[in-house]
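Missing here: one protein chain of the complex. Every other protein chain is in place.
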Amino acid sequence: MDYDDVVARYEPVIGLETHVELGTASKMFCGCSTEFGGEPNTQVCPVCLGLPGALPVANEKAIESTIRIGLALNCSIASWCRFARKNYFYPDMPKNFQTSQYDEPLCIDGYLDVAVGDTEVRVGIERVHLEEDTGKNTHVGTSGRIHGADYSLVDYNRAGIPLVEIVTKPVPGTGALAPDVAKAYVTALRDILRTLGVSDVRMEQGSLRCDVNTSLNRPGEEWGTRTETKNVNSLRSVERAVRSEMLRQAEVLDGGGTITQETRHFQEQTGDTRRGRSKEEATDYRYFPEPDLVPMAPDPEWVEQLRKALPELPAARRVRLRDELGVSAEDMVQMGNAGVIELVGATADAGAPIGEARNWWLGYLAQKANEREVEPAELPISPAHVARVIALVADGALSVGLARQAVDGVLETGDDVDAVVAARGLQVVSDTGALEQAADDAIAANPDVAEKVRGGKVAAVAALVGAVMKATRGQADAAAVKEILLRKLGVEG
Amino acid sequence: MTDLTRMSASEIAALVAGGEVAAVEVAQAHLDRITTIDSQVHAFLHVDTTGALEAAKAVDTARANGTVLGPLAGVPLAMKDVVVTKGLPTTAGSKILEGWHPPYDATITERIKNAGIVMLGKTNMDEFAMGSSTENSAYGPTHNPWDLSRIPGGSSGGSSAAVAAFEAPLSIGTDTGGSIRQPAAVTGIVGHKPTYGGVSRYGLIAFSSSLDQAGPFGRTVLDTALLHEVMGGYDPRDSTSINAPVPPVVAAAREGAAAGSLAGVRVGVVRELSGEGYQPGVLAAYDAAVGTLRELGAEVVEVSCPRFEYALAAYYLIAPSECSSNLARFDAVRYGLRVGDDGANSLEEVMSLTREAGFGPEVKRRIMIGTYALSSGYYEAYYGQAQKVRTLIARDFAAAFERADVLVSPSTPVVAFGIGEVVDPLTMYRNDLCTLPASLAGTPAISVPCGLSEGLPVGLQIMAPALADDRCYRVAAAYEAAAGTLTIPEVS
Partner (left out) sequence: MSDAPATSDGHVTVGSTDTAPSAPAGRISRTDVAHLARLARLAVSDQELDVFAEQLDVILGAVARVSEVAAADIPPTSHAVPMTNVYRADEVQPCLPREDVLAGAPDVEDNKFRVPRILAEEV
C-alpha cells in the first residue's frame, strides 16, 4: 500500500490517550515510596496491597499536579468531582478495582496547539483525570509473554503510583500529516509535563505511556470505526503506529471489509500492529463513586494561584524565542522539525547564545540522536550541559573538537560536563611552544606534504593539521594549529 | 467479692484503678467464664488467653509504677472478628480468611490496646457482616444466652452474646444496617451505632463502605458510653472520618441518669416504624417504654417519615453494590483461601473456585445483586436511585428533628427467633426495618433494653441527628435509670 495513495482516498481521524506517572515521593493513596527499581514487594503497605480493612487517603501533591497539567492544557478545572471505582479482576490489581475517575474528571475541555512543519494543529483535550497504577506481572514460561505462560509472578511495588490520564478529543482533518501530528502532540505534551516538573516522562521507562486511536473514512462520509493501538513506547513508535494502522485499515476497506473496534499492539520490530486477544464482550466496569474517599472541591483561589505560578510553557517560550531572541521563521521550522525548539530555548535560557544553541542541537546533537535512533530530547544530555559546553568553547578552554568529545562523554556516562572534562583530561593545548614543536615534527615527518603546501596547495595542510592533532591527542585547537603550520611553511592562510 | 464477671465495666475499672483487684485477676475470671460457658454459647471464634493476660499484667505493672490509668484500664473486651487485630486470627466469619493473621492493627484495636483494655478474643459474626442472626457464620451460629435455641441477632451476634453471657463486660461490634442495635435488642443489652464517620473504619473489613460503623456494646448505658469515648474520634487514615471531637457521650450518660427527668426533651415516635410485621409483644414493650419517657417529663409527639418505607429497598441495593466491589479483593492471590490450584486450572478458574468455596450463600447473593445493580444500563435505576432515596430519607429525618430532639422506635420488629427458623432471605432482611433509616442517613442510634416479650428481651431504639450521639446516651441513660436494667438470666 502506498501511503500517499491512501491519504489521497481516505481521511484519518486520530486520538490519543496518555498515561503519565507522577513523580510524587509517595503513592496516590498511601505513604509508600515511589522510588523506581526497589526489590519486589518492599514498597507495599496494607493500603496498596489491598489488605482487608485498609483505606485510601488521597495524595494532595498528586491532585495539585493534575490540576497544573489541566491548566497547562487550557482545561477547565472541576469545582467539585469525585474518584470512582473501576471494577475488574486482574492479579496486578490489589483490590480488583482501580480507584480512578469516571464521569467527573478533575480537568476537562482544553486544547494543545502543536506545530507540524509550518502548520499548526489544535488538538482538543477531552479530559485529564487522576488514578492509581497497578502492580507488575511477570509471566513465566517459554516466551515471557502472557500467551503460553505457565504461571505469573506479581510485584506490587508499583501498585498505587499516581497516574494521570490525558485523553484528547478526536482530531480530524490532519490528512497525510496524521502520524506527524500524533508524534508532535506527544512530544509537545511531554515537553509541557517536563517543564511543569510533574513527571520525568521517560517513555522507555514507562512513566509516559501512549495509546493511539486511528480511524479512516472516505471524504464526506462519517468517521470510521476506530482501533486502539497500545504498546507505543517511543515518539517514533507513535508516528509509525499511526502510519501503519492507516495503511492496514485502508487495505481492509479497499478490500470491501470492515474495521473491527478492537485493541491492537504495536510491534517495534516490524512497525505494524497486531490484534490483541479479542474479548467476548466489552468490559462493564460497573463504575460507582468511591465511597472510601470524599469529593474534591479545589478552592478557586488555590487554582488561580497555581495558574499564576505555572512556569513558562513551551508554546510561550517558542513565541519568546521567535520575538525576543530574533530566531527566524525558517529556523523555527527547522528546529521544530528536528524537535529541538524546547531544547534550544532551554539552552539559551541556561546562558548560551541562541545561535550556538541552535547549531549544536541541529548539528552534532541531532547527529548523535540519529545514531542512537532516538529523539534529541531523549538524549541523556540536558540543555544545561550543552550551555556549559558552549561556554567552555567560548572561553577557549575547549576547542570544538574537544567540545564534541566532552558531549560524547556526557552521553556515555551521564556525568556533568566539568567532570567529564576533568576525567578525560580534555584541555586545549594552548602551550604555543608545544604546538610549535609539534608543528615542526609534523613538517619534518611529512616532507612531501609540506612541499605541496609550500607549492601553493594550501588545502594539503589538512594532513599536517591531522598529524598535529593526533600528536596532541586532539587537544589542540585545530584552527590555531593550521595557522602555525602555514606560517612555518611561509604561506598565507 | 462479688463475681467479677457480673460487674459493670465502670465498676471493674474503679476496682483496678484503686488497686483493689488486679487486672490479671479480672482477666482470668472472664477467661474462666468463657471456658465454662462458651461451648454452649459459641460467642468466640478465638480466645487469646496469652495476649489477654499479658495486657492485663501490663495494666497492673503500670498501676504499680504510678502511671495514671485510662478510664477503662483492665476491663476485658470482646472484639468482633471483622476488626483486624495484628497477629491474631481474623476471619470476618468466613472460610475465605480462615487462618489469616493480619500484619497490622485496626485503629480501634490500637485505641483499645492503648487504653489498657484487655482484649479477650475475637467474636463470631455473620459472614462479612451480612446477616441478622449470626447463622451466616462459616463457623457455626452463636446461641442467645437468654435461650440457647435462639439466635443472638446479627451480624454482631458473637459480641452481643459475649456481653449478655457475662463473658466480657464490653464488646465491639459493627453496624451497617442494624448489626449492633438488633443483636443488642434481642440479647437484652445496650448497643450504639455512632454517627457515620464518628469511629474510624481503618482496619474494619469492609462490607458496605458508606454505611459501616464500629460501635460499643455494654450491659449499661454508661459502660457503652465509656467504650464509645475510647473508640471514637478522628483518624487521618480514614478519609471519611469526621475531624471533630467525640461527642460528650459519657457526660451525657451520667447526666441522663442523674437528672431523673426528661423535661424539655421532645421525643418523636416514628409512625412508619410500627404496625404490620411487628410482634404485639414488641409493640407492647415499646409502648410501655414510650410511656416511661412521658412519665419522665418528655414531650412525646408523633412524627411521620414517609420515605422510611423505602429504606429496605435502598439499603439492599447500596450495601450489596458496595460489597460486591469490596469483596473482589478476596481472589486467592495475596492472602486467604486458594482452591483448585492443580497446575491445570487458570487463575480465573482458581479465583472462581476459591470464591465459590470460600463464600457462603448470603454473601454470594449480595455480591450478585450488587454486580447486577451496578451494571451499565442498571446503575441509574438501581444504585443511582437508591442514593437519591437516601437523600430523601435524610430529609425526612431533618424534618422530624425540627419537631423532636430524638426519635424512637422499637429496635427490631421481633424478639429472638429460633436458630434455623428463618430461611427466606427477605424475611431475614426485615429484621432491619427499624434500624435501616438511621444507617442510610448516617445518624446515630442506640438500642437500650425496654422489657420483655414472652420472656425475651425487647429493645428501644433512640435516634438523634448527626454528631448528636450524646443525645442518644442521655435519653437512654434516663430511661435506664427509671426502668432499671434487665436481669439477664443465667445460661443453662
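Letters A and B mark the chains in the order given here, with residues in each chain numbered from 1 onward.
Going forward, a residue touches a chain if its C-beta (ideal position, glycine included) is under 8 Å from a C-beta of that chain, and two chains touch if they have at least 3 such contacts.
Fair warning: this is a prediction, and the values are worked out from it, not measured in the lab.
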Return the single residue from B:Asp331, B:Asp405, B:Asp432 or B:Asp470 that touches the missing chain.
B:Asp331
I'm checking contacts with the chain that's been left out. Which of A:Asn74, A:Asn137 or A:Thr195 qualifies?
A:Asn137
Filtering B:Glu295, B:Glu380, B:Glu402 or B:Glu421 for touch with the omitted chain leaves B:Glu380
Using the definition of touch stated at the top, determine which of A:Thr225, A:Gln261, A:Thr283 or A:Gln367 touches the missing chain.
A:Thr283
Mind pulling the subunit B residues that touch the left-out chain?
100-101, 103-104, 195-197, 210, 236, 239-240, 242, 307, 310, 312-314, 316-317, 324, 328, 331-338, 341, 343, 345-353, 355-356, 359, 361, 364-365, 367-369, 371-373, 375, 377-378, 380-382, 384-392, 394, 425-426, 429, 441-443, 466-467
Residue ranges of subunit A at the interface with the undisplayed chain
24-26, 30-33, 39-46, 49, 57-63, 80, 88-92, 137-139, 141, 146, 149-156, 276-277, 279, 283-284, 289, 291, 293-299
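The rule is short, and it goes like this: only the chains that are shown with their structure count from here on.
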Touching subunit A in the complex, subunit B uses residues 83-84, 90, 92, 97, 100, 102-104, 106, 201-206, 209-210, 236-240, 321-322, 324-325, 328-331, 333-335, 347-348, 351, 371, 374-376, 379, 383
How about subunit A: which of its residues touch subunit B in the complex?
46, 49-58, 85, 87, 89, 91, 94-97, 152, 154, 284, 286-288, 291-294
